[in-house]
Every structure is written in structure tokens, then in C-alpha cells.
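Here the complex is missing a single protein chain, while all its other protein chains stay put.
This part shows chain A:
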């Protein structure tokens, strides 16, 4: 996430506003209906998010954005995670960030306002910590343009996107290329994940000709680092929101479900698990908040905190969601109950943009480098 320059925004008011809309528009019933219908994004909700300016939060004011930073974005991600909202916000925001960091004036003017307005949704190549491999190659094309060849798989929200930002190998180096799936000869295949609130996409290029203006000029490695940190914080925030939500649902259930003549929440074996979850939520929540604050203030160590927060928060989310199904018993195992939606999103979060081991390994490297 980019450095914010937002002193004015009342974060709690933003949170309340986003939550109010999502409680209404992304209720468990609506999310369930969406996941049953196999769509790629919740269109009415997408329009509303655009209208409310959520997609414009981080874009520069010169390009139709609000010029806000990580603190505001994190709140939106957290609330989207809480609601399990089926929206391709992360991919869109990543494209906005990449343009801000590495796009020239023409590229920003061409794409950023439309992304900020929700006219276009975005998706980017799946990065993972410490790994920059890509199966795309970029070479010189006709009329000063470029040619793209190869495969881009695992595009988060790729099937829902109107613009793709892809990492390609160009000679010895790397480049980021903007591609519209609407172009002739481009087909993004929808790849179904078990978590139906999100989709992956896959796209193959066979000597696709693009104008030169589709290549970002900024340092590709630095852009990749920034996007990975952004994605890590977004997923950590999504995890924080989802974990707290599913934990609250579980607590409510434990207070009302009776067996053996008393609420099951009075059994100590269950209480202690809840206490463990609560402590883990407080601890991981503190780390996520710290990572967000460091990102917002432009702290040089922010990237490491973001990766650490992703590792911790997504693992905690997975643990809490797993136990939520167990603590609900039979009802927790049904399609009708929201528990499995959280569990699936939690498990996907753990793997998106790299799994826990990759994050821990990268954080270890960074700690060693600083030691």
C-alpha cells in the first residue's frame, strides 16, 4: 500500500460507514446467494463500492482519487473480509498502486481515473515472497511496440478484471505490462477456487502485439516489492476482519446452544479454546495494526512488518475458522451456515500471494539481513 498523506480522515467513521453498507449489501444471505450463482463479482455491490468512493481511496487526487493511504485502505480490506464480500478490490488497488509507482503521466491519466471510479477492475500477477519467476516473456514487436508470449496463471480476481497487470521477463530483466482482456485474441479463463467469494484467472498469450505504452517504466523489482507488501497487508487485514467475525458468530452460538441442560459455552474445554483464540486475535491484530501504521508513515521496515503480519494473521484466521466449524457441530458443517465460507476464505488467504512458510522464510531473511 502506498504511503498515505491522510491526516483528515476519521478512520472510525470510515469503518462504520463501510460496515453499515456491507451489513446490508453483503449479508450472509446475499453472499451465499452470490456463491451459489457462480458469478465472478457481485455487480450491484461493485457499483455501490465505486459510488461510495472505496475504490478511489488510494488513487492520487490528480487522477480522480482521494489521495488517502494505507490506514484507510486497511479498514476497507478488513471490513470486506469481515463481510466475505465478493469484490475484486485487491487486484484493482494493486493496479492503482503500480501505476502510481511506475506509470508515466500518460499511463496514469489513461488508467487511474477509470480504476478509481470502478469503471475498470484490475488483477495482477500472483507474486510470492522471494520469488520473481514468471512464465511470460516480453520482446520487441512491430512499430516500436511489444509482443507478449506465455502464460499468466493464478491471477486473483483475474476473471473479474477489465485490466491485467502482468509481470513478464524481458531479456535479463523484468517488466510490468498492462493488458486488456477485451483485446482480440485474449481470453481469461475462470479458475474456480473452493472459496467461491473469489476466483482466480488464467490467460495465455500467443505473440500478442501491444503498443509500447503498455509497459510500466518504473523499476519492476521495486514495484513487485511494493505490490507484495500491499497484498500482504490487504490479506492480513481481510484475515483480521474475517477472524473476528467468525469468532463473534461462534461466541454467540456457544452462549445460546444448550446441551446437557446448559449452554455449551459453560464447558471449560470450549472456554479455553475461545480464550486462546481471543488472545491470538488480540496479538495478531496488534501486529497488523502496527504494520499498517508503519506503511502509512513510510517506515523503511514496513515491508517486513507487512509480511510478518500476513503470516501471523492468516494463520490465526485459519485456526479460528477451523475451530468455528468444530464448535458449531453439525450446523457448522452445513452449506447454509456461514462458517464454511469463512473457513474457505481463511484457507485461501493463507495461500494467496504465497503460503505461510514463504512469508516466514522471507521475514527470517530480512531479520537476518538486519541483524
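Keep this in mind: a residue touches a chain if its C-beta (ideal position, glycine included) is under 8 Å from a C-beta of that chain, and two chains touch if they have at least 3 such contacts; residues count from 1.
Going forward, contacts and distances are computed from a predicted model.
K.L.:
Could you check which of "Translational regulator CsrA", "Alkylation response protein AidB-like acyl-CoA dehydrogenase", "DNA polymerase Y family protein" or "Amino acid/amide ABC transporter membrane protein 1, HAAT family" matches the UniProt name for the chain that's left out?
P.N.:
"Alkylation response protein AidB-like acyl-CoA dehydrogenase"
K.L.:
For the chain that's not shown, point to the residue among A:62, A:283 or A:331 touching it.
P.N.:
From the options A:62, A:283 or A:331, the contact with the absent chain belongs to A:283.
K.L.:
Using the touch definition from the top, which of A:102, A:158 or A:265 touches the missing chain?
P.N.:
Reading the full complex, the residue touching the unseen chain is A:265.
K.L.:
What chain A residues would touch the chain not displayed?
P.N.:
Touching the chain left out of view, chain A contributes residues 251, 254-255, 262-263, 265-266, 268, 270-272, 274-276, 278-279, 282-284, 286-287, 289-290, 305, 308, 311-312, 357, 360-361, 363-364, 367-368, 371.
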